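Attaching a single structure in structure tokens format; questions to follow.
A single protein chain has been omitted; all remaining protein chains appear in their positions.
Naming follows writing order (A, B and C), and every chain is counted from residue 1.
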Amino acid sequence: MAELRGFMPPRSPEGRASIVPSPPWHYSGEMLTVEYRTDPAGVAELLPHPLEPADEDPGAVAVVFADWQSCSDTFEELLDPVRAQYKEAFVVVRCRYRGELWSRCVYIWVDKDFALARGWHQGYPKKLGSIWLTRPVRYGRAGPRLEPGGRFGATLAEADRRLVDVRFTVTGPSQGGGFVNALPMLHHRYFPSIERDGEPSMNELVTMKGYQVESSTVWGGHAELTFHGSPVAELTRIAPRELLGGYYRSVGMSWDGGTLLDPGR
Amino acid sequence: MAELRGFMPPRSPEGRASIVPSPPWHYSGEMLTVEYRTDPAGVAELLPHPLEPADEDPGAVAVVFADWQSCSDTFEELLDPVRAQYKEAFVVVRCRYRGELWSRCVYIWVDKDFALARGWHQGYPKKLGSIWLTRPVRYGRAGPRLEPGGRFGATLAEADRRLVDVRFTVTGPSQGGGFVNALPMLHHRYFPSIERDGEPSMNELVTMKGYQVESSTVWGGHAELTFHGSPVAELTRIAPRELLGGYYRSVGMSWDGGTLLDPGR
Amino acid sequence: MAELRGFMPPRSPEGRASIVPSPPWHYSGEMLTVEYRTDPAGVAELLPHPLEPADEDPGAVAVVFADWQSCSDTFEELLDPVRAQYKEAFVVVRCRYRGELWSRCVYIWVDKDFALARGWHQGYPKKLGSIWLTRPVRYGRAGPRLEPGGRFGATLAEADRRLVDVRFTVTGPSQGGGFVNALPMLHHRYFPSIERDGEPSMNELVTMKGYQVESSTVWGGHAELTFHGSPVAELTRIAPRELLGGYYRSVGMSWDGGTLLDPGR
Partner (left out) sequence: MAELRGFMPPRSPEGRASIVPSPPWHYSGEMLTVEYRTDPAGVAELLPHPLEPADEDPGAVAVVFADWQSCSDTFEELLDPVRAQYKEAFVVVRCRYRGELWSRCVYIWVDKDFALARGWHQGYPKKLGSIWLTRPVRYGRAGPRLEPGGRFGATLAEADRRLVDVRFTVTGPSQGGGFVNALPMLHHRYFPSIERDGEPSMNELVTMKGYQVESSTVWGGHAELTFHGSPVAELTRIAPRELLGGYYRSVGMSWDGGTLLDPGR
């Protein structure tokens, strides 16, 4: 009797064909966070019942660009880095649920399929995009230093249209890395029914957070942020009204599952 | 109260951000099918309980390359073709279930995210790959004619490794387009639990088929097929023992949902 | 004594490593041409001495999108189509030189390196871009028919920015395929000196044209054209003032060298 192996499809005799290897997953990367305020109505319309806006600063949003390496517990992906490296851009808001405050990713783009599928597993609503993020350097003139005055750019495109432009200038060390993307994540894992007009096959409310989270010193600074229109994005509905600041840091973490809060059926 | 719209994540206020628009979906494309026999044990190990191998020709396999345009009922994607065009390579076997014979896609690669997500909806275990398929032409010398002697190539790569090489030579019109990928599809829609050691959140057995299926004349011919090894593919476990033939045709179809055969819980 | 072989670098012992194989080159493809009038000053500033604007209709411009297969005289690329297929978008104006009227490509983008290098050989000032062009179909609903009412889209992006959007609607068969890109090409082949402030190493004025040119029936129609700004493109300097029409056809041709008109030194 055949038994298929593998964490996600395609499941196969040896389990090697899965679009993403089995957790735990380990991550090391660079992260640029820009926080801003939008019209709170723009955040509220992204929060399905029974989620509610945060009481304080309900229009706060974070846009995060990250340049990652990730791997499974075999660590073999690190020696075949086409399977380990990817870039990511995402948008996070806060919400209230069961009396607590959570972070919630509402839009996210990555540039590899393993990262896309892994995101869907975690409730991140990933699409593919083209993401670029300036790297700090320590030698030569082709890059900023991580020190006051260092200037960074970050861009996102989807379907050959530029969606986001960020510019960030370091002013100095920062006590923290922002408050919007700092809480446990509250995500829906949603999958429609194969049947027309059927109930969703999956509509779970879940939470998760990484473990063994490490971070470098955080560098804070001034940020500029521009969203551009697209027929397949709705970022301009949460356009910035007031920029709050930016944060650059190196991070590490691991992930090994989350918690089902509401099975949705 | 916010209501999120959109067929799949990311669900959004207007529903335009979804990785794929709502069905029905329409498809028009070119399709090259190569059929061969492998060791029947290689097919059997791809069929999880309660699926069983076909009684006749249990080692038959089809490899299909396709160059598609697809769109939603708005047809707007056809005017922004980066959102309509994609290429695909997939492997199909047959199986028995509830006394009937079905086709089943066991491996499949596409080169766009909307096609990947749509496939996951339909139970196709899609990953991203790089797919190329020679096009027939009617002018100039840079392409085969759809007539005896016309020669085509088709290739698949994943993670910067060539996985499949196909060569096909037209011998003449064919009565049919192959028997392996000709039955209703029997697919699992599988999604693991967010919780470690949890039961899968989705493990449905479904079937589907297109409607308004149209096809050109089918051109049959001789085919050569080579699978190459990869740490993230198991194609060499179903390597060809005997080539049965190849078929080239233009097709059109629409798709608007399937049928849940077994909810798997 | 080593002798290096190959048409262009990298030149190697067997000559197989060259970025593009040796001519003759054969081309078969689909071509959408949009013609319009811009401010004649926008054309004139693209014509270096001693080239002069056309006397009649000096502001006429053609934007062409093409979906190609190409190959060398070995035809082996057609069986490994990743080396044969590419897409292209280019902008053509007319000019006068030595009392004759010529076509001249002023901007052009392709999506493969072999096409880029080949273009530089021919004097086409190619950069890489992402190019998409709707294909006509004969089966299914996911594509226009080549008949009145058929609607096509075409887009160009460079460096993750959309530069050009075209929409084209067939009105009926056309006597010709446009007049701007219809003359022998007059191109500069320009290469700067390795030395700062040195004279260019190559600054030739050349002409060329294909042979064994074949064409399908031409379908004419209405076109819309939009240029978007970019820090690395100057298309908006030749923005459309008046759309003249569009043309869709299948073409074939071969190319085996051109003629040096002025060595430029």
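Basically, a residue touches a chain if its C-beta (ideal position, glycine included) is under 8 Å from a C-beta of that chain, and two chains touch if they have at least 3 such contacts.
In this text the structure is predicted, and so the values were computed from the model without any measurement.
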- Query: Which listed residue (A:Ser12, A:Ser103, A:Ser130 or A:Asn181) would be found touching the missing chain in the intact complex?
  - Reply: A:Ser130
- Message: So one chain is hidden, and I want to know which residue out of C:Asp39, C:Asp57, C:Glu214 or C:Glu234 touches that hidden chain in the complete assembly.
- Response: C:Glu234
- Message: Using the document's contact rule, name the residues of subunit B that touch the chain not shown here.
- Response: 130, 132, 155, 157, 160-162
- Message: Under the stated touch rule, tell me which residues of subunit C contact the chain that is not displayed.
- Response: 1-4, 7-14, 16-17, 19, 23, 44-49, 51, 76, 80, 82-83, 106-108, 112-113, 116, 120-123, 125-128, 159-160, 188-196, 198, 201-202, 204, 206, 208, 231-234, 237, 256-260
- Note on the structure: Where subunit A meets the chain that is not shown, the residues are 26-29, 68-71, 75, 78-82, 84-85, 130, 132-135, 137-144, 151-155, 167, 212, 214-216, 250-254
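Here is the rule we go by: only the chains that are shown with their structure count from here on.
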- Where's the contact count highest, between which chains? A-B
- Item | Innermost chain by mean C-alpha position | B
- Message: Using only Cα atoms to place each chain's centre, name the chain farthest from subunit A.
- Response: C
- Query: Rounded to the nearest whole Å, what is the centre-to-centre distance of subunit A and subunit C, using the mean of the C-alpha atoms as each centre?
  - Reply: 40
- Item | Centroid spacing, where centroids are CA-atom means, of subunit A and subunit B in whole angstrom | 30
- Item | Where subunit A touches two or more other chains, by residue | 160
